[in-house]
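Accompanying notes for the structure given below.
Here the complex is missing a single protein chain, while all its other protein chains stay put.
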């Protein structure tokens, strides 16, 4: 076998290599001769190993998959299985994956050939100054990736204990804090039970409690109870008017 | 000056040309209509007139409908000469990048596990590169166990490939009836091939 002609790094992955073997041997993709293709595939892997080349884990996993399919095909069928009409061919999933992969492989060639901005087509390098003079409206499309990247860069220079605070738990409590404050917005008070709604999943309740504790600790809310066993009411510490009075003025930011 | 006057099409067309020319990216007809306080239909007539005009004689650039707007772009046949002027960043997609981009473009919203199932290889670093180049964006999280991030293509992706919108993507070669989407995703669960993140 001419394994020497094949270099693994020329293939994107095991699916790519299998497609190559199928094409080279003019095999029917809908009826892959598993024994033959497995033998060829393993030969290539072995040849690579002999040459002491690193073989990516994906190639080895595919070898295992091929052997598994082969063994299933060899296994004598029980009567029960034979009578079962919808028993799937052990190769079916692999065939589906190969066909699907072929589609994206083909279309990436099409995309590569598509005229690309900055490679084949050019737009104007700089917009007209008239357009840039004024302040903007709306927002340019910005991705979560950019937000995350910005955060990562800020935190990179900071002690690690700060980094660890950014966890899911922290976030969901924060989320709940915000939700509670939103619920309270423009209201004088809120029934304690209303915070829990119909959703009484244990985790939810815990998160809500943690959020309330945090709000109390920050003195952003107060609790009141009219009578013993009566409804517990939640009050915002900062009323709507106060919050409005806090508005955006330059010196009200932060250290006021 | 431009308010609600019945602007003659012969006056409007060069104005629309100036706006598209001056904008810092593809310009939507709605935005032009808003800036001029004119009905969108009038802007569209001017765009049509402009297109006819550009088609009537050889020009250095043409009007391309891209990423939901209009942009003037040079003809591909001038690429070589323009590269000599130093306008080209020598940028070429690697095969893994193009494959991954194609999968995301056609299958969005898509998770990393789905991409890797389709490609058969780890795609984390390719995905990161595509995110860094702003061709791919995080759409949010999928509402399944583990809440994996879901990815889609960006505005920049449309601009780069000169696509008006996602429906302008080239059609996939026909094999698709064999691998309906639901199946592929359902298969993920039973898949021994990839290590879960």
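Order as written gives the chain letters A and B; numbering starts at 1 within each chain.
The criterion applied here is as follows: a residue touches a chain if its C-beta (ideal position, glycine included) is under 8 Å from a C-beta of that chain, and two chains touch if they have at least 3 such contacts.
Fair warning: this is a prediction, and the values are worked out from it, not measured in the lab.
Of the candidate positions A:36, A:64 or A:92, contact with the unshown chain belongs to A:64.
Of the options B:36, B:103 or B:135, the residue whose C-beta touches the omitted chain is B:36.
The missing chain lies against subunit A, touching residues 56-58, 60-61, 63-64, 67-68, 71, 122-126, 128, 130-144, 146-155, 157-158, 162-163, 165-168, 171-172, 174-175, 177-179, 181-182, 218-220, 236-238, 243, 246, 248, 250, 252-256.
Those residues of subunit B that touch the chain absent from the view are 1-2, 10-11, 13-24, 27, 31-32, 34-36, 57-61, 72, 74-75, 78, 80-82, 84-85, 87, 112, 122, 124-125, 127-128, 131, 138-141, 149, 195, 197.
The working rule: only the chains that are shown with their structure count from here on.
Centres computed as Cα averages put subunit A at a distance of 21 Å from subunit B.
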